[in-house]
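Of the protein chains in this complex, all but one are displayed in their positions.
Presenting chain A:
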Amino acid sequence: MKIKLWINNKVYEDHVEPDTMLLDYLREKGFKSVKCGCDTTNCGVCTVYLDGKTVLSCSVPVVRADGHRVTTLEGVAKEAEEFARFMAAQGAEQCGYCSPGFIMNVLAMAKELKKPTEQEIKEYLAGNLCRCTGYEGQYRAIRNYLGATRANYQLFEKGEVIEGVR
């Protein structure tokens, strides 16, 4: 089938099989940040944006992206790097396998929720699994990132010391 789509603002025209998944297509085109983690449609590693909305690219046939805009981590490198510094400051990562999908969802959340509460953050990101940490480092990184990048937003209590704040 013939398709035309935009990946990180660059146009791609191709012939694809109807059962080729967006995940596999993106990897084939060299977007290696997009990975499959669970094979059961729930770990969140393969998260990309389809017309600005987060989707699991493992379960979207690429023909569905025909005529649409796809964004991968490579397309938001600047924002991703900014957030990644907060992650590193917390030593939040161990193996790092889940980070691309996680960062994509954090950036989507930061765009969608103005001043999220702890509960809202955890609920928004519940579909991103990390099997080596306990999410605490990531959570601290998000608090610090949101605290630093938007005005009048403090998620943590006054006087609470967050180690590693830049």
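Following the convention adopted for this analysis, a contact is a pair of C-beta atoms (placed from the backbone, for glycine too) under 8 Å apart; a residue touches a chain by one contact, two chains touch by 3 or more; residues count from 1.
The working rule: contacts and distances are computed from a predicted model.
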{"item": "Hidden chain of the complex, named as in its UniProt record, picked from \"CO/xanthine dehydrogenase FAD-binding subunit\", \"Sulfurtransferase complex subunit TusB\", \"ABC transmembrane type-1 domain-containing protein\" or \"Branched-chain amino acid ABC transporter permease\"", "value": "\"CO/xanthine dehydrogenase FAD-binding subunit\""}
{"item": "Candidate in contact with the missing chain, chosen from A:26, A:63 or A:155", "value": "A:63"}
{"item": "Selected from A:33, A:90, A:105 or A:138 as touching the chain missing from the view", "value": "A:105"}
{"item": "Residue among A:33, A:47, A:71 or A:90 that touches the chain left out of view", "value": "A:47"}
{"item": "Touching residues (missing chain, whole complex) on chain A", "value": "1, 17-19, 40-42, 44, 47, 53-56, 58-61, 63-64, 66, 105, 108-109, 123-128"}
